[in-house]
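With one protein chain removed, the remaining protein chains of the complex are shown where they sit.
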Amino acid sequence: MDLLSSFLIMAALVAVPLLAGVAGGGQGVLLVGIPYAAFAIFIVGLCWRVVGWARSPVPFRIPTTCGQQKSLPWIKSATLDNPSTGTGAVGRMALEVLLFRSLFRNNRAEMYGQRYVFGDSKWLWLGALAFHWSLLVIVLRHLRLFVQPVPACVLALGKVDSFFQIGAPALYLSNVIVLCALMYLMLRRLWDLRLRYICQFSDYFALFLLLGIALSGVLMRYGTRVDVVAVKQLAIGLATFQPVIPAGLGLVFPVHVLLVSTLAAYFPFSKLMHMGGVFLSPTRNLANNSRMKRHVNPWNYPVKTHTYAEWEEEFRDKLTMAGIPLDEAKND
Amino acid sequence: MSTEDAILERWFARTVEAYPGETVLFLTTERDQFRNPVGHILRENLEVLLRELLGGMELSRTKPALEAIIRVRAVQDFTATQAVGFIFMLRSVVGEFAPEHDVLSIGQKVDQLALMAFDEYVRCREKLYEIRLNESRRALSVPAAMARVGS
Partner (left out) sequence: MTDDRHQIEQKPPRSDWRDPAVEFRKGTYCHSAGAKYVEALGLPNPRDWNPADADWKLPPDWKQIILDGMAERLEKYRSFKLFMDVCVRCGACADKCHYYLGSSDPKNMPMVRAELIRSVYRRYFTPAGRVFGSLAGGRELTEEVIKEWFYYFYQCSECRRCSVFCPFGIDTAEITMIGRELLNLIGCNINWVTKPAADCFRVGNHLGIQPHAFKDSLEFAADELEEVTGIKVDIPINRKGAEVLFVMPSADYFATPHYYTLLGYMSLFHEIGLDFTYSAYASEGGNFGLFSSHEMMKRLNAKIYDEARRLGVKWILGGECGHMWRVLHQYMETMNGPADFLEAPVSPVTGTRFDHARSTSMVHICEFTADLLYHDKLKLDPKRNDKWVVTYHDSCNPARGMGLLEEPRYVLKRACNQFHEMPENTIREQTFCCGSGSGLGTDENLEMRLRGGFPRANAVRHVREKQGVNLLACICAIDKATMPTLMDYWVPGVEVAGVHELLGNALVMTGEKERTTNLRGEPLQPAVPETPPEEVPHG
């Protein structure tokens, strides 16, 4: 059901610009109006969500400790998996964000009989890492379309990415990796019944969108050979708020743009917000120094307790009988 | 794959079918004995039972293997018949993969295992009552406290 509906919406998103392209209309809306609107939603939505999280305080210091605490000087503590300082926590976050440390923990490679077996989780870590890093490379590479002159680092990145010089235009490694990784992430959702049990529209839809974006991009580069000059003209126009719609963009390009726009607009309302959320997770970004430094809860409020005086009053006879010292002697 | 392996695979598959559908693949494919204790116990001991069934039915080997499996199933969401039912499946599985085996003798051995399994199931359920009692004894075992609690 969720799979079907996400697929249908996806199909519509592909069909609309194709039909518009064939009919030869709607270019202004598709290539200028929607991208601007989507980008605005993306920026505003992202801020709104992050501010929303940030507005809720962190009342307690609750890191999940994944290694030895810092206690006695002669016991070696796990400075990254159980950081006791802010710097350590930054290091832990860096490992988490850049290398997916926690997913990596799943890793296990063992011999079973004569066979060397990797569990699914190993692949999950690898797949997730491959996807996110290649996505980052691809996004950075796209900067060359939006800025003139193109920064040297972006050019260098493209060089590295097409290192193997296969075919012309040269094959970007990141394109291959991102497609493989996305296919893997999709297939495991369908294959593993435990995941299929819980998968929702959002899970499939995000993957469909990303797959669609990647495929249409690859198609333009290696298949239909889109006119890069025209694309750059449009992109710079959009970036400088002086949009022009050049001729010769082809049929696939509007599909690519609509899918990217949809992803951007959908982003703040979906689980894709994990990109921002990962930085705020209180079980990861806090140092485990609860007993060294008091953590303050901004909404700490007084509660009803059973005070010593009340307790002594209630058990006075029994305390006296047992010879336990009292605070207040009563003469009666 | 040898016939015996094929029988085992099928028997295992039929046995784990009793678990929620989402979990079957995990029980089947995850081979780490600590990450998948239930699957591991089943696989390890079904293998022993099968070997014994096709071989000598050595009590010293069948009993612990049955015990290990039933002990798990006795506390899972199964009725008594469901908990021991996996034994009976062996009949059709062996028939399917190794029709050359003497049906009658296999059938008898399956029945024998099934009866033992029932015994074991009952023993496990009785054990539950026993350990429950032991636990409440331990929970309040300091005599002075017992004498004075609530006074």
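Things to note:
So that you can tell them apart, the chains are marked A and B in the order they are listed, and the count of residues begins at 1 in each.
Convention: contacts are C-beta pairs under 8 Å (C-beta built on N, C-alpha and C of every residue); 3 or more make two chains touch, one makes a residue touch a chain.
Here the structure is a predicted model, which means the values were calculated and not measured.
Checked against the full complex, the one of B:Thr3, B:Thr81 or B:Gln108 touching the unshown chain is B:Thr81. One chain of the complex is left out; on subunit B, the residues touching it are 14-15, 17-23, 26-27, 30, 32-38, 40-41, 71-72, 75-77, 81-82, 85-86, 88-89, 91-92, 95-96, 99, 103, 107, 127-128, 130-132, 134-136, 138-151.
Against the chain not shown here, subunit A presents residues 2, 5, 49, 52-62, 64-72, 74-78, 81-82, 84, 96, 100, 102-103, 105-106, 108, 121, 124, 128, 188, 192-195, 197-203, 269-271, 273-274, 277-278, 280-284, 288-297, 299-300, 303-308, 311-312, 314-315, 318-319, 321-325, 327.
The rule is short, and it goes like this: only the chains that are shown with their structure count from here on.
Looking at the complex, you find that subunit B touches subunit A at residues 21-26, 29-32, 35. The touching residues of subunit A, counted against subunit B in their complex, run 108, 110, 112, 117, 119-120, 192-194, 196-197.
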